[in-house]
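Just one protein chain is left out here, and the rest sit where they should.
And now, subunit A:
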Amino acid sequence: MQFNFNSSEPIYLQVAQQIEDAIFTGGFKEGEQIPSTTEISKEFHINPATVLKGMNQLVSRKLLEKHRGVGMFVAEGASNQITLNRQQNFYNKYVIGVVKEAVRLNINEEDLKKLIEQGYKSI
């Protein structure tokens, strides 16, 4: 797990985001226990209440499961759910920004489509 904090968002959201990323990239596997609030809190000098708030975000999204007295576990199907969720947000998060910037740079729709095709080829 690689935590990289910035100041542009509340810390609890960043905690949630980073754990989600770790699940998405396979750093935390489904059914596996994730580090405790104290461990994360100690490692990154974040208030335990903030860490817990971030984790609870993921619990309410059913990506994490609380096992009483044991800790937090990655829920079955969490990775798929994250993918689905990110697909739904793809347009708002990326496409709109790309189109706006293209308009500012006088890149028309045709040219943008060509650039996207080129991008697909290069991967």
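Heads up, the rule we're going with is that contacts are C-beta pairs under 8 Å (C-beta built on N, C-alpha and C of every residue); 3 or more make two chains touch, one makes a residue touch a chain; residues count from 1.
The rule we apply is simple: contacts and distances are computed from a predicted model.
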{"item": "Hidden chain of the complex, named as in its UniProt record, picked from \"Rod shape-determining protein MreD\", \"ABC transporter ATP-binding protein\", \"HEAT repeat domain-containing protein\" or \"Cobalt transport protein\"", "value": "\"ABC transporter ATP-binding protein\""}
{"item": "Residue touching the undisplayed chain, where the options are A:K29, A:K42 or A:K66", "value": "A:K42"}
{"item": "Touch list for subunit A against the chain that is not drawn", "value": "5, 7-12, 37-38, 41-42, 44-50, 100, 104"}
